[in-house]
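Left out: one protein chain. Kept in place: all the others.
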Amino acid sequence: MAGLAPTYGRGAMTNHWVDISNANLVLSMGGNSAEAHPVGFRWVMEAKEKNNAKLISIDPRYTRTGAVADYEVNIRTGTDIVFLGGLINFLLETDQIQHEYVRAYTDVSLIVKEEFGFHDGLFTGYNPDENTYDKSSWSYEFDDQGYVKRDDTLQHPRCVYQLMRQHYSRYTIDMVENVCGIPSQNVQEVWNMIAETAVPDKTMTILYALGWTQHSIGAQIIRTGAMVQLLLGNTGLPGGGVNALRGHSNIQGLTDLGLLSNLLPGYMRLPSAEEQDYQGYIKKRAKQPLLPGEVSYWKFYERFHVSLMKAWYGDAAQADNNWCYDWLPKLTEPLYDVIYTFERMHKGKLTGYFCQGFNPLASFPDKNKTSEALAKLKYLVVMDPLAVETAEFWKNYGELNDVDSSQIQTEVFRLPTTCFAEDDGSIVNSARWLQWHWKAAPPPGEARPDVSIMAGLLHRLQRMYREEGGAFPDPILNLTWQYSNPEDPGAEELAMEYNGRALTDIYDSNRNIRRRKGELLDDFGMLQADGSTSCGCWIYAGAWTEDGNQMARRDNADPFGIGMTLGWAWAWPMNRRILYNRAAARPDGTPWGPEKRLVWWNGHRWVGADIPDFPDASPPSAGVGPFIMNQEGVGHFFGGSMMMEGPFPEHYEPFESPIVGNPLHPNNPQAVNNPAARVFPDDRARFGTAKEFPYAATTYRLTEHFHFWTTHAKLNSIMQPQKFVEIGESLANELGIKEGNKVRVSSKRGYIEAVAVVTKRIKPLQITGQTVHQVGIPIHWGFKGVAKHGFLTNTLTPAVGDANTQTPEFKSFLVNVEKI
Amino acid sequence: MSHSNRERGILRYDWWSRVNHWLIAFSFVMLVLSGLAIFHPYFWSFTGLFGGPIPTRIIHPFIGVFMAFFFLIMAVRFFKVSLIKRYDIQWVKQIGDVLSNRDERLPPVGKNNAGQKMVYWLMVTSVPLLLISGIVIWQPYFAPAMPRLWLRVAAVVHAYAAFAAIITLIIHIYSAIWVKGSIRAMVQGRVSKAWAKHHHNLWYEEEMEKQRRVEDAAKREETAGQQRQQTP
Amino acid sequence: MTLQVTRRQFFKLGAAGMATSSMAMMGFAPDAAQASIRHFKLTGAKITRNICTYCSVGCGMLLYSRGDGSINSTDDIYHVEGDPDHPVSRGSLCPKGAGVLDFIKSESRLSHPEVREPGSSEWKRISWDDALDRIARHMKDDRDANFETHDENGNLVNRWLSTGFLAASATTNETAYLTHKIVRNLGILSFDNQARV
Partner (left out) sequence: MRGDQINLQNIIARSASMAPSPQERSGGVEKVAKLIDVSKCIGCKACQVACSEWNDLRDDVGECYGVYTNPMDLSPNTFQLMRFNEYEDEQGNLEWLIRKDNCMHCAEPGCLKACPAPGAIVQYANGIVDFNEEHCIGCGYCVAGCPFNIPRISKKDAKAYKCTLCSDRVYHGLEPACAKTCPTGAIMFGTKEDMLEQGAMRTDYLKDRGYKNAGIYDPAGVGGTHVIYVLQHADKPEIYNNLPSDPRISPLTEAWKGVTKPLMSAVIGLSALAGFFHYAIKGPKEEPEDDPDPEKADADRALDEKSPTQALQDADEEGRE
């Protein structure tokens, strides 16, 4: 999650599900945790019971989370930074921050470059023609040794503390009321509740999901939340943190394993086209500490990288060929994300496309554009257990998918695959637990596991390249393939491959043997940069060791009674359950409070209920910071150059906003929407205005359904059979819509029809003196499956993404609603 | 058949009245048996007479409708003779004499005595109640559409009306057994003149009067015929 | 013939009827008052431990299947419930997980490879070998035609931009790892997963 890594060092959920029960306050914002993750939400209810914790739900709608919340607030979609920025301002101005934590574990004292500035909604270095920033001024002042200058008194005008204070001084409570639409009295009450957790032994946990990510400023919203948790001293502690509640069962695993355009496994990055030099590539990524004595764990980047290359290319990867550095594809664009790819596909620049258990026609913004783009392919391969919409984009389903098959020349292959019940393997939950599962039954008919399909394709390509030659076959022909059954590699062998093993005997610094040749590695501490280890995903080292499959462990003992169950499955990194847990102890190594004991210094080493996320022999006196992935060892309020929009989160309106201008910068047209967002001209032409499309719409999931899968499952289809949209009572009255009426919801990009759910749970908001109605549109239902067929919601959504991740802005756009 | 009794005595019930009565009687007995079967576990085994519990539940309302139809016909046809007359009140006052078989002390009555009329009127009241309440609780056709309060009221009405009807039935059957000659009247249709004179004197005289007129007419006809024969 | 029922006969009929019904009343209606609960459907089932395929809470699941693994039987999952040992879910499942049986057994599960030829409006069943041969041929033709070894600035880039790949979000790590290993080494950059939508 792109907002967390620039703040804390890693992009993952900081704590874990059961740990939510250790919270004193739960903030559910940017997500509807009760509906999207009901079982995880159990631990919120436990916190309420066990700690008398309160639950605050902040959402555009009164949701099922709201139904059991102690405080329920409705916010205009896409304005979370204003609310959280106002909170930062409130905490700083009333001095309700966790002082000891903030001073010791954050960057408040670091001094920023003089050139850095922020004027009328834009940071220094903006290039309006390219919609990009020159980020050279977004950095620290360094001393002679290359370390960052600091002022521990926090008085320096350019120390992070003062800059932050100044930046958020504009986020007053009136501004919050005006922009978010929450009455200031309610805002104040929520802020007061949150501020109570600034004391050392009380924690708030933040639960968020796509309600924060799916905005053009999504990553910055998340970062604002993360900053709040630093100010309150809630990160690293049990019952604290910023918890990204991931959507799919193994989306964490796929991200860990780098199945994104710019990544390699373990959050290593593919080189850009300019990085022709291997040493330069490593040097840039092997980040050295910026403060004396800090860990800055990425400094070992080369070990991880070389071990990956050895896992992929075996003996072909050698020091003298830079471990096959040249074989890796190089990036020109920062991301080859899906919006970019479908834009190119729409322009006819793609020949083929593979969808492995993924339904882009339903999942991507602007369905009509997606459909047109797919029609320009020569071939499309869909591997899926289910008959999904994408595989039939060429088939006419009346109004639901109005296409002319005869005009579509795409050759479409639909390959049946196994589902989870029919294979062995591990998946990673949101809390980074790798959990192994076992096959229970054979798949239907001729369905095959994805692994066997991928192997089948690879072998055919290898044969053709061997026989016919062709474009750059080296990496294809040299891929390691030491599997017992080359046609269908076993999950166990693959797990051992990504765990890593010694390729020669490995010795420690005292020449004691640590691992013999061929043995599996215990953890990433054993990785070597000299080619003597292989490891397919360095953060997973330790998942399958010589002691066996750690992911299959089933000891649920919880000796400390705070839910750490270290013997259940295996969590990356190193089986640590709460990230940055060094911060759960005071600088002197003692817990912040008896209720918040997690890891502590016992005089010799770090011990406790969790595995320390820290060098376990580094004494408190050494003053090493708890955020070991960050170069400074501390948490970042100042994001440096890591974010596209600037070092401090700033509010910009959604690209389709129901109001005119950005109330924070009414006079700067460049600062209305995210200035660093990438918008393709064709897509910009398909944005609507509030004049034509007056209502703010947001999309979401219902608890009865999972994306477009469960509309194929009868039980779930019975529970929610048909597509609907939620309309507030007052808007429904205005439009003469009654509960159960059919309505047409349209945006600039198309229309859908659905049943109206008229509800008291959506109330009109007062935004800068104008009434704004919000409309809720669940994403589920399509033209396949056993539920009532319906229109795809993404017919309506705009193709614009977050500037950092290109996550589409599904949560805020404009629609019109008519009764039909 | 030489020993035919067709012409003996007086015709009390014509063939349709008899058929109608017995259709109702048989249906009613079946209704009682099937109804009691699902009324109280004492009678559960009656379900065996109908092929099991579910057939019992299914068949009961159909018989009910069947019976109600024929009952309607009979009720119309028997309406006139069931109107209450002055002597009926006297008869009821002397119920002790009725029960003690002191028939000679009773006032002469018409075709039906007060007891029979009470049976008529009780049935005329309870059968429609049974029909309506039965329809309300009739599964699976009507009951699912009925509010639960209606179901409850109907169930109570059905039970009470059925109770009244069954008691009436028992009195009715017993009376038939008790008053010799009644069964023959309803099975064969005719009663002896003595029986008629004894139990329903007014009706007997009416009948005799009717027959006399018929005979007189026949005689006149005969005489006229003879005269024609004699006159060439 | 006329049916002549004397009163004696009438009595006899009634008595016979009474006798029959009293006999039944005295207990010749067997089973009537017995009750039996439903057959316990898990008896003898094989239990397989699994993790829910839907969201990222990662609840523990017990899959109950018929068939004991003997060579002449096939396993068939017929019930799913929560794994009470699992520290997060402790036996609970949400509405999606609780209904996952109908996902596994969905009528829209695919069972054989199919192709839709250009311009056609229907599917055609093909064999796995045909499907994989044809797809691999498409891939090779495209890759050979459009592979970029160098960008416009002359940098070595070794990439294949004219085919893209979307990876699943519920497959195993092992599948994902192998998929990454193959896709990246074909030179594909338009590679994404469901993390963002």
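Letters A, B and C mark the chains in the order given here, with residues in each chain numbered from 1 onward.
Keep in mind that, in the parts below, a contact is a pair of C-beta atoms (placed from the backbone, for glycine too) under 8 Å apart; a residue touches a chain by one contact, two chains touch by 3 or more.
The model shown is predicted, which means the values in this text are computed figures rather than measured ones.
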item: Visible chains that the absent chain touches, using the contact criterion stated earlier; value: A, B, C
item: Given A:R42, A:H346 or A:R501, the one touching the chain that is not displayed; value: A:R42
item: Listed residues B:H40, B:K80 or B:R228, member touching the removed chain; value: B:H40
item: Hidden partner chain, touching residue among B:N20, B:T56, B:S82 or B:Q188; value: B:T56
item: Residue, one of A:N24, A:T65 or A:S618, that touches the chain absent here; value: A:T65
item: Interface with the undisplayed chain - residues on chain A; value: 34-35, 38-39, 41-42, 45-46, 49, 62, 64-68, 70, 72, 703-704, 714-724, 738-741, 755-761, 786-788
item: For chain C, the residues touching the chain missing from this view; value: 31-41, 79-82, 84, 91-95, 97-99, 101-102
item: Residue ranges of chain B at the interface with the undisplayed chain; value: 8-9, 36-44, 53-54, 56-57, 99-101, 103, 137, 139-140, 143-144, 148-149, 151-153, 155-156, 159, 163, 166-167, 170-171, 173-174, 177-181, 192-195, 197-199, 205, 207-212, 214-216
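FYI, only the chains that are shown with their structure count from here on.
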item: Chain closest to the assembly centre - both centres taken as Cα means; value: C
item: Far-end chain from chain C, centres as C-alpha averages; value: B
item: Where chain B and chain C are represented by their mean Cα positions, the distance between them in whole Å; value: 67
item: Rounded Å distance between chain A and chain B, as computed from the means of their C-alpha atoms; value: 87
item: Centroid distance [mean C-alpha coordinates] between chain C and chain A, Å; value: 29
item: Touching two or more other chains - residue numbers and ranges from chain B; value: none
item: Residue numbers of chain C (touch at least two other chains); value: none
item: Chain A partner contacts - residues on chain C that touch it in the complex; value: 46, 48-60, 63, 65, 67, 74-77, 85-90, 92-104, 106-121, 123, 128, 131-140, 142-147, 149, 151, 153, 155-197
